[in-house]
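Every protein chain of the complex appears in place save one, which is left out.
We just call them A, B, C, D and E in the order they show up, numbering each chain from 1.
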Amino acid sequence: MVYLTRLEHFNAAHKLYNAGWTPEKNEQVFGKCANENWHGHNYELYVTVKGQPSPDTGFVFDVKQLSLLIREHVIEKVDHLNLNMDVDFMKGKMCSTENLAIGIWNELKKHLPAGVQLHGIKLYETPRIYVEYFGEV
Amino acid sequence: MVYLTRLEHFNAAHKLYNAGWTPEKNEQVFGKCANENWHGHNYELYVTVKGQPSPDTGFVFDVKQLSLLIREHVIEKVDHLNLNMDVDFMKGKMCSTENLAIGIWNELKKHLPAGVQLHGIKLYETPRIYVEYFGEV
Amino acid sequence: MVYLTRLEHFNAAHKLYNAGWTPEKNEQVFGKCANENWHGHNYELYVTVKGQPSPDTGFVFDVKQLSLLIREHVIEKVDHLNLNMDVDFMKGKMCSTENLAIGIWNELKKHLPAGVQLHGIKLYETPRIYVEYFGEV
Amino acid sequence: MVYLTRLEHFNAAHKLYNAGWTPEKNEQVFGKCANENWHGHNYELYVTVKGQPSPDTGFVFDVKQLSLLIREHVIEKVDHLNLNMDVDFMKGKMCSTENLAIGIWNELKKHLPAGVQLHGIKLYETPRIYVEYFGEV
Amino acid sequence: MVYLTRLEHFNAAHKLYNAGWTPEKNEQVFGKCANENWHGHNYELYVTVKGQPSPDTGFVFDVKQLSLLIREHVIEKVDHLNLNMDVDFMKGKMCSTENLAIGIWNELKKHLPAGVQLHGIKLYETPRIYVEYFGEV
Partner (left out) sequence: MVYLTRLEHFNAAHKLYNAGWTPEKNEQVFGKCANENWHGHNYELYVTVKGQPSPDTGFVFDVKQLSLLIREHVIEKVDHLNLNMDVDFMKGKMCSTENLAIGIWNELKKHLPAGVQLHGIKLYETPRIYVEYFGEV
């Protein structure tokens, strides 16, 4: 088994805000992240697939195709957008990095061709904070 | 002359939108950056001061003090905020990285102690785009 | 299961020196790392916890709290200090990156709140050398 | 169990070209990577070994020895060379990053001393593409 | 005056070889860089322009347009190619990073629109070696 990873990035606005709570409780729990006027990040997204290299190409999967799939099914839906307002697969969820990584996994999972296994998502929110998700087990 | 640089960072939302233009012209000029619901970035801010090292300390300026000054007079005003809506020194200006770098220069300039010269501001909007400003000459 | 990682850093002096050996054997085994007057590093510390995201916050664990815990229970005990002389949890151990990573694991393990699992420690001694520890298994 | 990783790098030329295919099919599948006059990369190679730290040294393995082994058995064979033409352990294989990582694993596996286990190879072809291999399982 | 920088990258093969010298002298002067079968690099290219921010956009120059110009007039001519064999603006020159930076400057200089000044080229050959060129003065 060989693991192949591609890095893509996107920029987005968001806030951490639980609509079922008072503004005071939101500020107490989320601090500056609850700013009602939003803040934002440069997200760095690592997508890892796994499989056996093909004898004809040496590839587990064509990394250019992987890049195109990520751009079409993820980046187009989140880049230069507002994660809370503009992203259908985040509707009704808290816009944490954890939930965003799970959401991205689910988007990619359904669009990868047969014979390529999605292994993991690694999502940097800042250079000092990242989340990893490997699917449900 | 010795140059001393300190890196700080902040996360913010913004959009590029000229209120004197139609939405169509804004989209044509700024593309995705004009998204009305905002997007955002992890900004990396390098501040450079210059001077002669003190014989007593070996310092051009105490880098901890420099860090505290940047945090007090810049980071507190922009971090986890909306550059268009929440930042007084950007009011009435286009929220480009160029104007943000100039605004940060002006904020710091007035708060540095006598004997320390501000040399330059280097501001990364993304890992692939940055702006530098060295004051008016 | 979702994995959340926070990066913190510290600067410290150390040497690699086995007091049960002659100076010659120490120099033969550890080379420049045995310099009796010490050398030092900028350590980069990645701490990973895991769990299920809370429906209320979207968090596996509040990353600000994670940062504060790492600072209180690790960074305060090692930063700008001498690992051989000043750090109680390294007393009587060789100050290798391996043992330092294990020591940091043990410190954090006892201070994480119930419901948060410590998954791993990744500790860079230089940009080209790092150690990972995931507890005893 | 503790994991120790060392980063080394090398620069090499290669092309992706299946000699059993027409030039048109090569171009269709590999695009610019099939350029007959070659292209090249700065490869970043992470090698991870694992084991128990020695009580005498605190080391899983002496990282200087690990570096020397990687340089002798891998870097010398690939650095500033042409992966398709000059590298014996890649003869007859497609020069993909996947196959290169497997080839490097096999070279290192046979030269690591008893008592040190090779855990994994992580090979960056560009800052946005990497492959990992952990041996056959 | 404000300086705006955009990073682009390309991968290429090359060798350092002076055709007026014997193979022995080439090897003596250029060492491994003279390997007749080529080697290669991931080049990181920083292009800096300067000017006054426009009041309408806040831009010195539209960074998306800058990116497109660099891609059209530089990246297309060098990416996944052989610098010695495939690049017209390097014909008859030694393929050093110095000459490549000058060649890239000259290509960009003639394609930047009026009102935008090219300030500098910074070209990384490896993460540890880079060259800067600011035009003839």
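Here, a contact is a pair of C-beta atoms (placed from the backbone, for glycine too) under 8 Å apart; a residue touches a chain by one contact, two chains touch by 3 or more.
Treat the numbers as computed from the prediction; the structure is a model and nothing was measured.
The chain we do not see here touches B, C, E in the full complex. When the omitted chain is restored, the residue from C:Gln65, C:Asn106 or C:Thr126 that touches it is C:Thr126.
In the full complex, the hidden chain is touched by subunit C at residues 9, 11-14, 32-33, 35, 37-42, 79-82, 85-86, 126-127. Seen across the whole complex, the unshown chain contacts subunit B at 1-8, 48, 53, 55-60, 62-64.
Taking the whole complex into account, subunit E touches the unshown chain at residues 16, 18, 20-21, 29-31, 93-99, 101-102, 127-134, 137.
Heads up, the rule we're going with is that only the chains that are shown with their structure count from here on.
Between subunit A and subunit D, the least number of touch steps comes to 1. Under the touch definition stated at the top, subunit C and subunit E share these contacting partners: D. Where the sister copies subunit C and subunit D meet, the same residue numbers recur on both sides for under half of the interface positions. Interface repeat of A-D: among D-E, C-D or A-B, over half of the contact pairs recur, by residue number, only in C-D.
Separating the CA-averaged centres of subunit A and subunit C is a span of 29 Å. Chain contacts: subunit C has no residue touching two or more partner chains. Going by the touch rule set out above, the chain pairs that meet are A-B, A-C, A-D, B-E, C-D, D-E.
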